[in-house]
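Excluded from the complex is one protein chain; the other protein chains are retained at their positions.
Chain lettering (A, B and C) follows the sequence in which the chains are written, and residue indices restart at 1 in each chain.
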């Protein structure tokens, strides 16, 4: 139960920061720094309790790599979606800007962008937070949070830069993304996460 | 005594950075980075002496969690307020801009913003700097400082982003916030800190 | 083989971030933060597998310092160039902006800039990631990644700020740099890396 509450809180702050810094007036060009840092701080705070996923695609990747019990997968994703819903509603209460226009995207480009960004995220998560070769380090939150920042700077203009189906759910509720584009996040994020888990196992064959 | 001096110094630099980067001409959109970093560096410098609270709401949360002796609570808060007063006066000497206009705020929205931001801050403090599960790490200052940065990017436009009654005191003296809005910081910050301490104990039941 | 795949992936994300944040519309003045962070996250993710070079000049420096087997030098550089090629092609697919104008440079100034920047990078790599005196630290990725960020802020306007022949290859393919200027990167990067390795050995005489 405490793990699920931790996932709820972490995803809440991640999605809340996305909404508050992206919807105008927000943090402008610095939004990716705020969003990546929101993930970083919540990983450093909650990682020792739940692993600090805050992202269904990360939960999928960690489960494929054998570091998340199957019985936790459903409740983790449920807690993440719940945190995203509450954050989205709170953001709309604080900042109900009727002029928000959802991102226009080229579906194919956006799918590649979300796939590549989520691959990077899950690849960094598995290597920096679950690998034997990096055990005991103090950098995992910085590495993971700043992956989201980097990828948001790189492809935010193409896909909105969710790399996370729970964030994509929040973006849809907050009118930052179009409901009709949700499949892009769904496919790109779970696909990128699954492929990253396979690559992790390929480059860490002795690390079961 | 050395603990109180450390709290004085750390809060001085935090409030001094707030005033100097927010009052025009300051650091513009980068002010949250400077302010979060001011907290980070003072935590890394003074944490080993006083715990590096620099914030009455943090002192409340750490006391509720059982890591601050009751006899220190009053002197800590007194030292923090004193540091804030001196920093505010110095800032006004260096930058007496009569055109500073206090933030206009919607009281209810600002109360939520300060509650949510201070919750995040005290939640990150307790988990990264007092929990058994993260003992011995090198990231606590980065995590705590960047929580203030992230929350300031997220809700700075709504409440000014103090998350700290000592900072709110300084903001009032420096005319960044209105005296009539001080109750928002008082309620939001102590409320958020207290709830964060309860949540910490809920998710770390074995960690007394 | 797993080392070469790791070098491929890391260089891919480094060059992809360069292209996506530098070609308009990109990350604007924040591009160096994104690029330095791309290197940081990939070092934290892949360092325990391959050493996290992602740069032929770094491979040269690490080899001169005796921490890279001669048999790995060729495959490492090949993997880095391959990652750069794939990243460049993907960037051109996502962002084919025919109006990109390659950087104009003063050859002599640019050569100095690339030499100085690559010297800094390889000097930081060898000291923070291969020296006995810093063994077991958690900061190597931050130090190395932010060296590229710092040097890109400092001399990006003079040479484009590659400090890496694989990145320079990608910049040439993506029309950010002129093919006729490639010698500048080749000479400056390998030269700076080699001199940094010598200086490292001079200041760490007992560290073989």
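Everything that follows uses one rule, which is that contacts are C-beta pairs under 8 Å (C-beta built on N, C-alpha and C of every residue); 3 or more make two chains touch, one makes a residue touch a chain.
Everything quoted here is computed from the prediction, not taken from an experiment.
*Asks:* For the chain not shown, which residue from B:76, B:119, B:139 or B:190 touches it across the whole complex?
*Replies:* Missing-chain contact among the listed residues: B:139.
*Asks:* Using the document's definition of touch, tell me which of B:20, B:162 or B:203 contacts the absent chain.
*Replies:* Of these options, the touching residue for the absent chain is B:20.
*Asks:* Residues on chain C that touch the omitted chain in the whole complex?
*Replies:* Contact residues on chain C toward the absent chain are 29-30, 32-33, 109, 112-113, 116, 120, 123-124, 127-128, 131, 133-134, 137-140, 142-144, 146-147, 149-150, 153-155, 157-158, 199, 202-205.
*Asks:* Residue by residue, what part of chain B touches the chain that was omitted?
*Replies:* Chain B touches the chain not shown through residues 2, 5-6, 9, 13, 16-17, 20-21, 25-31, 33-34, 37-38, 40-42, 44-49, 90, 93-94, 138-139, 141-142.
Keep in mind that, in the parts below, only the chains that are shown with their structure count from here on.
*Asks:* Please indicate the chain closest to the centre of the assembly, with centres calculated from CA atoms only.
*Replies:* A
*Asks:* Nearest whole angstrom, what separates the Cα centre of chain B from the Cα centre of chain C?
*Replies:* Each chain reduced to its C-alpha mean, chain B and chain C end up 39 Å apart.
*Asks:* Return the residues of chain A touching two or more other chains; collapse runs of consecutive numbers into ranges.
*Replies:* Within chain A, residues 29-30, 33, 138-139, 142 contact more than one other chain.
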